[in-house]
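Removed: one protein chain of the complex. Kept in place: all other protein chains.
After this line comes chain A, so read on.
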C-alpha cells in the first residue's frame, strides 16, 4: 500500500502496549488515538530515567539535581519550539493540557461589551465553552462559522462574521469528530485583516501534520502532549512573544513573578509569566522525548501514513451496509479520525461489541455536541488511526463491524 511508513513493523515494536492481549487472548487493535495516543518506549524510558536519576524541582533548587532537572525541562521547551518552528523558545508555555491553554487565552485576552469572538460549529467543547464564559463575563458576542453538509466550514458568510469588532477568531485545525482539515492560514489572515487575534486548536493536527506556526502565521496555537505520543498532564500554548508579554498573568504564584511585596507584585515575561507553581516537570521531559521521536520519523511520512490508512479505512467502512461516514470522504482532505453511524445500532453498543473483539474505538459525542447536532445525530462511533496503525487493523475493524450487525440482527 502506497504511503505507509516503510518501517511499520519496527515502529510498532517501539510501542510496548501494542504487544499486549486483552480478555480472551484477543490481540489489541487500538483505534482510539485521537482520544489519546500510545507511548513509545523512548518516552517511557526518558520519564523513568528522569525520576530515577534527575528528579528535583526546577529553577528553585541550588544543587546539581536541580540544575539537571531544570536543564531537562528547558530542553523540552527547545524541542517543542523546534517541533512548531517557533521563532523563539520564549513563546512556548507549558500548560496542563490544550483545554487549559485555551482557557488561559479566554481568561487573559481582554474583551468588552460590543466586541465579538468568532469560533466554529466543529470545535471541541474546550474551544466553545471557554469562549462562551469569556463572552458572558465581558458582555461580548459569540459568533460561529456553520458547517456545510459535507462537513467543511461554511465560509460563505465570513465577511459578515468577522468584522472590526472581532477580537478573537478561534478555530480547530483538524476536527476531532469530522476529521476535516481547515484552511488555517486563510482564517488567520482573515482575522488579522480586522485586527483580531487568531487562536488555532492544533490538538488533532499536531500528531499527524507538520505544524509550522510561521507558515500558518497565526497569533496563538495550542496542542496537548498525550495525543503526540507524550504523557498526559502536559499541554502547550504557543503565542507570539510580544502578544504573550502584553497579556496579564493567568495564575498567580511562584515562578511567574519578578518581585513580590505585600502590597503588589511585578510579573516575569513569557513563558514563566504563565507557569505559576511547580510545573509538570517529568511530563514536559516526556513530551520533549515524544516530539523528538516524531521528528525523527518525520511528520511528512507520518502524514502520508495517516492518509494511506484513512483512505483504506474509508473504503472499508463504506463497504458495510447501513454505515454512513460523517465528514469529508476524500482522505486527502481530512485527518485520521473517522466518525460514523451504523443504522439501527447505537454507538455504545457498537463499541461494546468491538471491544469484545479487542477493537478499541470511541463512542459518544467526542466532546463535540454542536457538530453532532448539526448533522442531526446525538452520538457516533469514531475510529482513529496513528503512525502505528496497520491495514490489518482496519480489516479487523471492518470484520468486527460486520459481526456487530449480525449480533444485533440488523438487515
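Everything that follows uses one rule, which is that contacts are C-beta pairs under 8 Å (C-beta built on N, C-alpha and C of every residue); 3 or more make two chains touch, one makes a residue touch a chain; residues count from 1.
Note that contacts and distances are computed from a predicted model.
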item	value
Chain not present in the shown complex, as UniProt names it (candidates "Heme exporter protein C", "NADH-quinone oxidoreductase subunit K", "ABC transporter permease" or "Fe-S cluster assembly sulfur transfer protein SufU")	"Fe-S cluster assembly sulfur transfer protein SufU"
Selected from A:40, A:316 or A:347 as touching the chain missing from the view	A:347
Hidden partner chain, touching residue among A:54, A:227, A:372 or A:405	A:372
Chain A, residues in touch with the chain not shown (by the definition above)	23-24, 26, 346-349, 352-353, 356, 363-365, 369, 372, 378-379, 407-409
